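So the structure is just underneath, and the comments pick up after that.
Note that one protein chain of the assembly has been removed; the remaining protein chains are unaltered in position.
We call the chains A, B, C and D, going by the order they appear; numbering starts again at 1 in every chain.
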Amino acid sequence: MPNFLKAIGCLLRRDLTVALRRSTDVLTPLVFFIIVVSLFPLGLGPEPSVLRTIAPGVIWVAALLATMLSLNRLFANDHADGTLEQMALSPHPLTVLVLTKVAAHWMLTGLPLVLISPLLAVQMNLPESAMGTLVLSLLLGTPVLSLLGAVGAALTLGLRGGGVLVSLLVLPLYTPVLIFGAGAVAGVIAGIDIEAHFSLLAAFLALALTLAPWAAAAALRVSLD
Amino acid sequence: MQYMHKYASPKFFYTLAGKLTPWMAALTAVLLVAGLYLGLFVAPVDFQQGESYRIMFIHVPAAWMSMFIYVCMAGAGAIALVWNVKLFEMFAGNCAPVGASFTFLALVTGSLWGKPMWGAWWAWDARLTSELILFFLYIGYMALEASIDDPRRAARASAILALVGVVNIPVIHFSVEWWNTLHQPASVGKVGTPSIHPSMLAPLLLMSLGFTFYFFTVALMRMRNEILERERHTTWVAQLLESKS
Amino acid sequence: MKTRHKRLAIIVTGVVGLTVAGLFVLNAFRSNLVFFYSPTEVLEGKVSVPAGKTIRIGGLVEKGSVQRSPDGLKVDFVVTDLNKKLPVHYEGILPDLFREGQGVVTQGRLQPDNTFVASEVLAKHDEKYMPPEAAQALKGGTFTPGGETKKP
Amino acid sequence: MNWSEFIRMGGYGFYVWSSYGLALLVLLLNLYLPLRRRKTVRRLLHEFLRLKEQTR
Partner (left out) sequence: MLEAVDLECVRGDRPLFSHLSFRLKPGELMHVTGVNGSGKTTLLRTLCGLTHAAAGEVRWNGSTIHELGDDYRSQLAYVGHSNGIQGELTAEENLRAACLGTAADTTRIQETLKRLGLAPYRHFPSKVLSQGQKRRLALARLAILRKSLWILDEPLSALDVNSVVLMTEILMEHLARDGLIIMTSHQEIDVETKTILQIQLD
């Protein structure tokens, strides 16, 4: 169905254009990510072995928080100006449109985080051997963060105190990704086999890809009611 | 479906729940007293942990209930979402505070048990951590429900959240196998030979059953309040209140 | 696209997604996830432990290996997985369940001389709950837990 | 049956009894809250219906 694919392309292009014209929105989470990670050496002292031990956890937690920060951009603007309403009334399945929006969101938040992470890894004295694992774990994990975040963002749409509420709803759901994402990096430093970690991260991604757009679309319909 | 709507009508349910509650409360009391008697006076001392294992009779049923109530909540939420039944919405919403308090109880008694047994008030093992996450999920559920003004919208939004969260329940269940941690593997769930002595299993099951009936009693009481409040525009509520006063 | 076809598409994607997730989980179970290492893994170099990194060692406290200092705060014992033995040194209060022959998880650093300095000792109690006389009987081989007691 | 022994719980009295006490507290609180709510709701509804009668 070419119509259907055209719609996806059109929406993706629209979201990317809007975001690039508001470039501060895109840059804020990225800068936040860098600042948070840079604060840890200041708080803990620059001891390389200490930094190396905490690096996987710190970078992953910072990525979680940066994603949280960007979630309100996912639907809130479109909700405020009524575009979301129009999207819910379009003849295409809302689930697919939501998935497209999440993809755009990931390209503008998750992907930059992945790309900048080697720099932070150097800052935190992470051994070079762990660099690839860090990037790969973030590459598998950040889409899950965007997908689960979309459910939270859709549920809290237009509520007072939505920003704080969304972290309350979404952060507990992020824990498995955090455990296995940071665990993979820590594991490769300790020299153990981390195939299982990546396997589980991939399983989470498959599960989130299947269920989250559906839940987010249902939540959007409730929020628009 | 039409039968369901008829028997799930708030008016019918209000009277039914009113008749049922005292019996459920009595059953709860009997079960809990029997469980406490067997657990505190009859069950012998554990060969390893001494008397401290008696915390199990509170801790384990509370942990079971915390998960059971979450599943109930998600199930009722799903029914309410699909068939648009008001009664199940109310049931789901009223599960949350009771479930959260059982989760809290499981966490604190786990900590009180952990101190003498592991040497630490808290250990970051799989089960305790999952229970903590479950507690956060309950808090999030209640916060979301509280921040939406329209009760029907609130019920549907939080039902979706509960369904997303229920994916976490299997994570809790299998976390023992996944992480292979400090906490003991499940004692009763194992197929084949239960590794808990019958004299200790009996009070455990009685307490669990008592907690279950306690939960249903409290949920019915809460639902009756909510029905009255939400149906205040209807004539049957007016008639009911007039006949009472 | 007909509504019926759409429903079919939803079901198909759902099944495919869940199957893929399930396959990954199965794969994860096949390769094992570890929470702590055994003495064999550490001593035979199956895991490379960088010096100074905190790790967890799990195993049994070897019978007769526990030596306490006069003030009772310093303890030396041996953790074994019935294959290799790892001497552990610890300063601090031991949990009640710490017993010879019982499971234990210690957290600390491996020293260059293949001894272990623990910063924390956590007892790992097993899943059996039974009265002392039953445990006694179990050791004598006359009692098996659970329903089998009823057998003549 | 020795009561002081029973209270001592083999030295674990504090942990055991605080667990049971907390459980009792939680159970009673969960019972008390709906009972209080019931009173409030009834009072509110009487008021609501009375005012509705008057405005009619």
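Criterion: contacts are C-beta pairs under 8 Å (C-beta built on N, C-alpha and C of every residue); 3 or more make two chains touch, one makes a residue touch a chain.
Bear in mind the structure is a predicted one, so any value in this text is a computation, not a measurement.
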**Study point:** Options A:A88, A:L111 or A:L159, residue touching the unrepresented chain
**Key:** A:A88
Point to revise | Touch residues of chain B, complete complex, unshown partner | key: 84, 149-152, 230, 232-233
Check your understanding: When the complex is taken as a whole, what residues of chain A touch the one chain not shown?
Key -> 3, 6-11, 14, 17-18, 21-22, 77-78, 80-83, 85-86, 88-93, 221, 224-225
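Operating definition for what follows: only the chains that are shown with their structure count from here on.
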Exercise for review: Determine the centre-to-centre distance between chain A and chain B, using the mean Cα coordinates as centres, and give it in whole Å.
Suggested key: 33
Exercise for review: Could you tell me which residues belong to chain D and also touch two or more other chains?
Suggested key: none
Check your understanding: Which residues does chain A have that touch at least 2 chains other than itself?
Key -> 207, 211
**Study point:** Footprint of chain A on chain C - complex, ascending
**Key:** 1, 6, 10, 13-14, 16-18, 20-25, 27-29, 31-34, 47-50, 52-55
Point to revise | Residue ranges of chain B touching chain C (in the complex, touch as defined) | key: 44-49, 53, 56, 116-120, 123, 177-182, 184-187, 193-200
Study note, to complete from the structure: Interface with chain B, chain D side, in the complex: residues 1, 6, 9-12, 15-16, 18-20, 22-23, 26-27, 29-31, 33-35, 37-38, 41-42, 44-46, 48-49
